[in-house]
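These notes concern the structure reproduced below.
Note that this complex is displayed minus one protein chain, with the remaining chains in position.
Showing subunit A:
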Amino acid sequence: MEIKEIQEEIIDEFSMFDDWMQRYEYMIDLGKSLPLINKEFKTDDNIIKGCQSKVWVHAELEDNKLIFTADSDAIITKGIIAILIRVFSNQKPQDILDADTNFIDEIGLKEHLSPTRANGLVSMIKQLKLYAVAYQTQIED
């Protein structure tokens, strides 16, 4: 599925919730079901700065597509990562770079996050895009 399609799917899912409680419960569930990251990738080098909780992200290239795996010590943060991974993992680096991130505003994620968490979300997206830049360069070489 293309990034845009996945984003629309997520917007649809979130539109079903009436209140923040359901949104949080959904994100917590997503966090709990996020596949475990390989332990060897939970290194200090893979920590994203700018989050109050710890977030590790690992990226690798398979068939010219970027596969992201991640983890966090906080469950709501993990839920946010799960959403981002669903959107951006298993996509071509150039597509990740080209993707806009308006869907985050549309699902009302930011307004339901504390300012520090919203900053963390921005840092996470930035980090995923940085990986895409790095691997895109590698492909072009």
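Throughout what follows, a contact is a pair of C-beta atoms (placed from the backbone, for glycine too) under 8 Å apart; a residue touches a chain by one contact, two chains touch by 3 or more; residues count from 1.
Keep this in mind: contacts and distances are computed from a predicted model.
Asks: One chain of this complex is not shown here; going by its UniProt record, which of these names is it: "TonB-linked outer membrane protein, SusC/RagA family", "Sugar ABC transporter substrate-binding protein", "Cysteine desulfurase" or "NADH-quinone oxidoreductase subunit I"?
Replies: The missing chain's protein name, per its UniProt entry, is "Cysteine desulfurase".
Asks: If you put the missing chain back, which residues of subunit A would it touch?
Replies: 20-21, 24-25, 28, 52-54, 73-77, 113-114, 117
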